[in-house]
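Removed: one protein chain of the complex. Kept in place: all other protein chains.
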Amino acid sequence: MGSNQSLDIKNKEFMLVGGLLVVVAGLMAFFPTLDDSGTTDWISIPLVGFPIVVSCILLAFASQESRDRKEIIAVPIRLFTLCAYLVPRAISTALFFDWLILVDWDLMYNEYALEKEYLWIESIGASWHVGMDGLSFPMVWLTTFLVPVTIIMTWEEKDGATYHPLLLMMGGALIGVFVALDLFLFYVFWELTLIPMFFLILKWGGKDRRYAAQKFFIYTFCASVIMLLGLITLYFLQPESTGSGYGTVTGRTCDMTVLFSNANAKNMGDSVFLGKDMQNILFAMLMLGFLVKLPAVPFHTWLPDAHVQAPTGGSMLLAGVMLKMGAYGMLRIPIAILPDALVFYQDIIMAIGLISLVWGAVVCLGQTNLKRMVAYSSVSHMGVILLGIASMQPIGYAAALFMMFAHGIISPMLFAVCGAFKHHYHSMEIGSMRGMAKWSPFLAVYMMFAWMASLGLPLLAGFVAEFMVLIAYWPEYGWWILLPGFVLAITAGYYLWSMQRTIFEGGDEGHPPESLNGETPPDITLPENIGMIILAIFTVIFGIFPFIALGMMDDWTVALFEGVFNRGGI
Amino acid sequence: MIDPAWVSGLAAILFIIGLWGAFSRKNAIVVLMCIELMLNAVNLQFVAAASHWGDVTGWVYAVFAIAIAAAEVAIGLAIFLSMYGQHETISLDEVNLLKN
Amino acid sequence: MSESGIIDYAVLIPLLPMLAFPVILFLGKVFNGTPTWVKNVKEGGIIALTVMGASLALALVVIKEHMHHVGTSNVYTWFESSWWNADTGAITTKVFGVGVYIDHLTVMLLFVAAFLCFLINIFSIGYMNTDPINDNRNHRFYAEFVLFCSGMLGMVLADSFLWLFIFWELMGLCSYLLIGFYYERPSAAYAAKKAFLTTRVGDVFLVIGLVMLWNLFDGHLDYAYVFNEANIAAVNQGDLQIALGMMFIGAVGKSAQFPLHVWLPDAMEGPTPVSALIHAATMVNAGLYLVARMFPFFSFAEVGSLSTLAIIIACIGGITAVMAALIAFVQMDLKKVLAYSTMSQLAYIFTGLGSALWFANNGYDELAAFAMGASLFHLFNHAMAKGMLFMASGSVIHEMHHAHHEVAHHGHDDDHHDDHHDDDFDAQSMANMGGLASRMPITATAMFFGSMSIIGIPFIGGFWSKEGIISSAWQVALKEPIFLLPAMFVLIGAGMTGFYMSRMWFMTFAGKPKTEVAEKVHEQTAWIPIPLVILTFMTLGAFVLAGMHAGNWLGNFETGHYSNFFEGVGSELEHVFLNHDPFLLILTYIAIGLSLVLGPSFAMALYGGSLDEGQKAKPWMQWAINLSSKVNSNSKFDNTEWANSSLADSLHKRLHFDDIYDAAMMKIVVGFANLSAVFDSRFIDGIIKTIESTSQEASRRVRSLTTGSARDYIMMAALGTLVIFMLLWGVA
Partner (left out) sequence: MIGQLHSSRVYSTEGVSEMDNESVEVFSTEFWQAFAPEMVLVIGLALVFIVPNLGNSKFRIPLTKVQVPWFLGGRRFKITGSPAIPGILATATLFTALGMMIIETIDGDMASTTVTSGDIVLLQIDNFSRFFEIIFLAAVLLASMASLDRIPAHTFSGKKSLDEMYDNRRQADFYILMLTTALGMSTVALAQDLFVLFIGLELASLATYVLVGFHKESKSGAEAGVKYFIVGSVASGIGLYGLSLLYLEFGSLQLTTLAANWDDGSILGTIALGLVLVGFGFKVSAAPFHFAAPDAYAGANSPVAGVLATASKAMGMIGLIRVLLVVALPDSQTDGSAVWLYTLATLSVVTMTWGNLAALGSTNPKRMLAYSSVAHAGYMMAALTAVGAWKWGEVDAPADYAEAIVAAVLFHLCVLVAFKLGAFLVLGLLEMEGGASRLSALSGLARRDPLIGTAMFIFMLALAGVPPLAGFMSKFLVVAGIVSASVGELSTNGSVSFSDIHWIWWLALAMFLNSAISVFYYLRIGVVMFLDTPEEGRRKPLPHGASIRMAIWICLVATIILGLSGDTLIDMCYRAAESLNLA
């Protein structure tokens, strides 16, 4: 008893430290204006390095603790991870307000805010080159938004001493993907994100976690090595040069910005950067990696397995941000430099998008596992992004960007709801529980909200993107629009049907679900409540005021079209 | 003087016999002898080539090769001995605990 | 075109209820069960009432301001996006704005919506708060209620098709929530899903239509741009017709027309105020509103280019009118009769609108204005009457519940909260009613005049507009033979309406009480009669509106000014009864004959009867009861043959539509989905698994080559040497 008390006291001390950190971070978030003069590096350390390093330290620290101590130190550690992640949170918030109110930043295509470059591996011309534009900033914001929410939401996850640092590491690595302006750096972070997710699935996953974790890792890894080969080939097809940033051995540079300007300059009039044939090959190789990550049918089967087995936090980040890496990569690299190949593959991309959309939705309808259904709905929604890309219209691209963003807020909520079901009812089989609205009114409300948001209800974040995509889609593909339309109905169908069989029907009879073995059914806990409310509020905010995020996306797409597709340089 | 070509031919035949024996015989000692046969072919070849080129280096090579062969026999027999100590056989086919 | 003034505050009309939604929900969650909350705030009812009152007041101010001219508020940018012209390379910005647009359509529907929402709110306080099953969750009802009202008001006020659609969907959501209010009942959960899904099917087409429209009109969906004559003339008329057709499918879903009508009867699972709100007053009118909104397209488009669509609209209307009326013949559930009646009357309006649109598209501007006016006036009348009917039926059901409770639990006052929904008694079945006219005078009166309005009894409510619809349809039919189909249908429908509405009234209010419960019924709940009385007068006062040239005004509000009341009534009467066109004159009398004489007399013959001994209805109803009793006893009409026919059977089964749709959904779609799920995991994922298992098998085979025998290793090396020779030889 005595030792427990002393441990409690220690806990309180830790919590005091954590609380102070919260205050400090809160103050930092209070509208600071980021310095544009280029003297301070706001990205490298605070956004990327700090979370990763802190998580490594915490993991090393936690791993040395004995088993029974682990539960005790979990509290301060998760508090610390939360506070640590408030630093990136504060910076992205500040940048966001700067953009929104002060309009300090150019977040256009190939113009970057807070850009920083340090030479790294000189022999191959790789540098630590980071910056944000209108494509990456929403994603960075999303990541910094989601990770704290996820930490809060999974506050009571077992073995938190290692779980939450892994989330923190995930947060750093994901931002790394989005801010990287160097091919090598991009790829490094691209693969680095696999590792924490692998462990999240492996250690906290469900029954088949072993299979799911390996499948997740290997499947995406296979695709990304093909992408890497494409990148390397692309790298060597660039003209040689000397100077800062160019490899001393290879004579080429990994710098994306240089690559973009080179390619865009060459893609003028009738001239084609690298020639059409080569563009097509490279485009296919790059897209393969991104399509698997997205994932698009038929490369999607790793996703349901990973999601079903992953813990709630893992699922939330996986669906919320990791899938967007695929879409982000597409928009960042191949489309900007290989526009002719995009035109060549336009119909195929459209077809893949359409198949993903339809297939994902139809398969959803046939699922009996709630989380599996939600996972397939992600596949379906990611198809929308492909349709946006295939539309070849700024509005379609902005829609794809906004879809990434909106789905990044909505899908974590979907998975949070699934997680709460798993947590409180120990089951995710649709139909094994009925009338949940009676037992867990909050959970039922959140479920309905998330489901409605996901099926594209207006004034919630998902609608605008879908509508814009359809607008861009029509002039290009005409009556094929009936298929996305059909999907809108099917989506409503599987969502409503699943709701009918989970939260509705029969709660009045007073029989709690069997999976509880006679315990009283609980409603969701306070941390889950807080997390869901935050997610719900932002879903509404971005549904009612889409221009907040769409503004920069529109700027970016316009600049992209002017820089990439307008061959005369109008 | 014999044409070095004949010697080379002999060496080649010796080499092939050695190689053939190395994988067709089960007895480890015989296999070792076959390996020696291969090395002898090498020696013969070196000597023949040396005489062909009129170069002394070839003979030096041959001497070294003999030394190598000697060392190999020494080590080989020692290793076979330890194998016999453990497996109580010198048939190569019966020593197959490690596989796949 | 923007003007400052009251219109800039019009946005508050939908905004106030929308903001009240979270407030009520939150307060309800916090104060749930506290005495103040239950007694004084009526679990949120008072808050809702306040908000709806404010909205109504503001709406009235706005209406007064914009009786005769179009009003547009400031348009705010909702978001912007860009369009790229691949040929020129020009990138143009497309603005998605948000603002308020007011014309006569808006004004009329705004009044209908705000007024009825307010009245239904009053009714709800009476209805919902006195039913123990709703205890502690009425705040949810009121929250969803105000959100729904917000959706309706917003849809009406929106200045673009995009925002129309947004609020349209918001209403869809709220109708889902409200129908599923008793979520624990499987039937309610099913009905809610069905309603949302069916309308969603229509919505999909609406979205597609909007997308087409956006592309046709160069990135505009705002009325100010798309209703411009030059802009309409500039677009491809064929595409325009398809786009409008797609949008019409959306309207079909929302207004429960054939073939997307199946959700409406099931939607009666919701609490009665919801039925009144959704299925009479507001949501179902959204589809009509959308079609009416298309009027400028038809009048400005190339002559004849859109008439196919107009014909389709009218035909859908005609078919639904007859079909719904037929099904209504056999319904025993009070609310379901009303539901089918709603469907049928909406179909009338669609037919009328179809005629109006046909006229507009073919250059008959005056006829178009007349048909339009008649249709919209019917919309108005129907909304008022049907809202009243639903509330009255709610009153009946409510009091039946009370009475049943008293009967069933006589002397057991202690377990008052016992669940009384468990037993078999169906408070909504007309088979359990009868003879209520004397026991529920206010309700019976309301029901009486409401039914008359729907039937089209001369001088009451719907009469003024229904005749116009029928005559318009026939006038088109004279010019366009295909139109004969809807024209004939609406004419027959008039008689059918007369039958089933009379049947409903007589079964409920005339005759002897059929159960013990019905004997005990009396009006006792506060709040409920208020809206009934108000609406009764509204219905009866329709002639005032008719006299004020409401029809003309609705047809063309810029010219159709009110001049002289009596002159107006006179001209309306003259138009109906003394038409110069003999064809129309005959037609009118046929219609009146069908609806006034034929339909009700059959109903009287079958279901009429006098009240109990000593019971006496109010004088304005007593004559009808007496008449029915006479007709009933004198007629030898026997309908058992009909009642047992296969037609009646399929009518009971709603002409099998639900079964077919359910089968299609569960067998085909879900079956296909299940197959797909299996295919996905067996085949698509199976490929991955096969790759894995194949490589494991390959691994096993490759490793089996490592036999463990040193001799084999040497042999492999020798073979490798040979291969190297061959490869080198091949090159060298």
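Each chain gets a letter, A, B and C, in the order it is written, and its residues are counted from 1.
In this text, a residue touches a chain if its C-beta (ideal position, glycine included) is under 8 Å from a C-beta of that chain, and two chains touch if they have at least 3 such contacts.
Predicted, not measured: the structure shown is a model, and the values here were computed from it.
When the full complex is examined, the chain removed from view is found to touch A, B, C. Among A:F50, A:W120 or A:F344, the one in contact with the hidden chain is A:W120. Screening C:A233, C:V597, C:L675 or C:I724 against the full complex identifies C:I724 as the residue touching the chain left out.
Among the residues A:F236, A:W479 or A:F545, only A:F236 touches the chain that is left out of the figure.
Within the complete assembly, A:L192 is the residue of A:V53, A:L192 or A:I548 that touches the hidden chain. Mapped onto chain B, contacts with the missing chain fall at residues 4, 8, 11, 15, 18-19, 22, 28, 31-32, 35, 38-39, 41-42, 45-46, 48-50, 52-53, 55, 57-58, 61, 64-65, 68, 71-72, 75-76, 78-80, 82-83, 85-87, 92, 95-100. Although one chain is not drawn, its touching partners on chain A can still be listed: residues 60, 63-64, 120-124, 184, 187-188, 191-192, 194-195, 198-199, 202-203, 209-210, 213-214, 217-218, 221-222, 225-226, 228-229, 232-233, 235-240, 242, 248-251, 266, 271-275, 277-278, 281. Seen from chain C, the chain kept out of the figure touches residues 692, 695-696, 698-700, 702-703, 705-706, 708, 710, 712-714, 716-717, 719-721, 723-725, 727-732.
Here is the rule we use: only the chains that are shown with their structure count from here on.
Every chain gets a centre from its CA atoms, and the centre nearest the mean of all protein CA atoms is that of A. One inter-chain figure worth recording: chain A and chain B are separated by 64 Å, centre to centre, where each centre is the mean of the chain's CA atoms. With each centre defined as the average position of its C-alpha atoms, the distance from chain A to chain C rounds to 40 Å.
Residue ranges of chain B in contact with chain C, taken from their complex: 19, 22-26, 31, 92-93, 95-100. Residue ranges on chain A touching chain C, taken from their complex, read 215, 219, 297-298, 300-302, 359, 362-367, 392-395, 398-399, 435, 437-438, 452, 457-459, 463-464, 467-468, 470-471, 473-475, 481-482, 485-486, 488-490, 492-494, 496-497, 499-500, 503-509, 546-547, 550-551, 554, 557-558, 561-562, 565-568, 570.
Residues of chain C that touch chain B in their complex: 703-704, 706-712, 714-715, 718.
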